[in-house]
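Input: a single structure, listed below in structure tokens.
Yeah, one chain of the complex is gone here, protein chain that is, but the others are all in their spots.
Take a look at subunit A:
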Amino acid sequence: MSEWCICSVFALQKVSIIIVIFACVVCKYIIYLSEVQLNETLAHLKTESETLKSKLEEERAKLHDVELHQVAEKVEGLGQFVMKTRRTLKGHGNKVLCMDWCKDKRRIVSSSQDGKVIVWDAFTTNKEHAVTMPCTWVMACAYAPSGCAVACGGLDNKCSVYPLSLDKNENLAAKKKSVAMHTNYLSACSFTNSDMQILTSSGDGTCALWDVESGQLLQSFHGHAADVLCLDLAPSETGNTFVSGGCDKKANVWDMRSGQCIQSFETHESDINSVRYYPSGDAFASGSDDATCRLYDLRADREVAIYSKESIIFGVSSVDFSLSGRLLFGGYNDYTINVWDVLKGTRVSILFGHENRVSTLRVSPDGTAFCTGSWDHTLRIWA
């Protein structure tokens, strides 16, 4: 039986008819198996995957000779942290779901449940552009690197690009370009190094890379067993990888050229809502519904830190690093923001202010501030 048939076999575990006839979706072979054979094969495959998994854990553990907080003992501790809300952006009529910074370090784009996408100059708090999407729950939005367009999508299963026009009378929706098409909701999107390509993740369990100009699918990434909720592009020299997190509790690292999953991490106990690379690109952090943030090192190929506290009960919706990577900011479902010392693993500060879930959090491109969006309809800039 070809390797690809594994997928179908697992999917049909509960079948109990005598003769099983099914078509493997991937390799399109029609396979006939008796029930006895089916159970035997399943059992065999299950043991094989369990054995491989424990072998992998063994290998990973062999090179783990020290913990992060031990290495960080010699580092100076962080003093008192004072961060306050410096701007409050009001204007959305419903839950704010996503936001992204412009490369000019002061503009942002935000999207909300009521279908509105707004571009703000966060410094002056002026709204510069507004678009009403034809769907509700716009869960993803991104600013183009040139600053001349924004991409967004959600329950419409698509990702659309809107060029930003300065003509006040022009209807932005007129020039809209539909780029990505998924078979379920769009959970996240990001431009790559230019305005010409967009990376998307979706509730249909896949990620995809698209050419903006033609709307063509350049590469698709399969491997998650449930909704993919987040993604982040690697800041590496060769710039060819990205990480995604999903409802299957896995964080996968992908090669953009080949579409292959090159690394996978599964230590969270619940859905992974957010992933973000460490500034050097050698690691990434994840935030999950299990109320923890975790740090995974790509060269050591393992989880190296867990950021959690007994008093933190609610899930993390979004994470981001400060510019030096020393601090990790987490937006939580209990309306707070927790600031973690990445090296020592301790919680440095807790910030209050939002009156409902914090749904999105991003540090500005020059690290001078971070922005949070919340279900309380507002966005806040903290510095």
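Operating definition for what follows: a residue touches a chain if its C-beta (ideal position, glycine included) is under 8 Å from a C-beta of that chain, and two chains touch if they have at least 3 such contacts; residues count from 1.
What we mean here is this: contacts and distances are computed from a predicted model.
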{"item": "Per UniProt record, name of the chain withheld from view [\"Regulator of G protein signaling 11\", \"Auxin-responsive protein\", \"General transcription and DNA repair factor IIH helicase subunit XPD\" or \"Amidohydrolase-related domain-containing protein\"]", "value": "\"Regulator of G protein signaling 11\""}
{"item": "Touch with the omitted chain, as defined above, among A:101, A:137 or A:284", "value": "A:137"}
{"item": "Identified contact with the non-displayed chain, of A:179, A:291, A:319 or A:358", "value": "A:291"}
{"item": "Chain not shown, touching residues in subunit A", "value": "3, 6-7, 10-11, 13, 26, 45, 48-49, 52-53, 55-56, 59-60, 63-68, 71-72, 74-75, 78, 83, 86-87, 95, 102-107, 121, 123-124, 126, 128, 137, 139, 146-149, 163-166, 184-185, 192-194, 196-197, 203-205, 211, 213-214, 216, 218, 222-223, 225-227, 229, 235, 237-238, 247-248, 257, 261-264, 269-271, 278-280, 282-283, 289-291, 297, 299-302, 304, 309-311, 313-315, 322-327, 333-336, 342-343, 350, 352, 356, 363, 366-370, 375, 381, 383"}
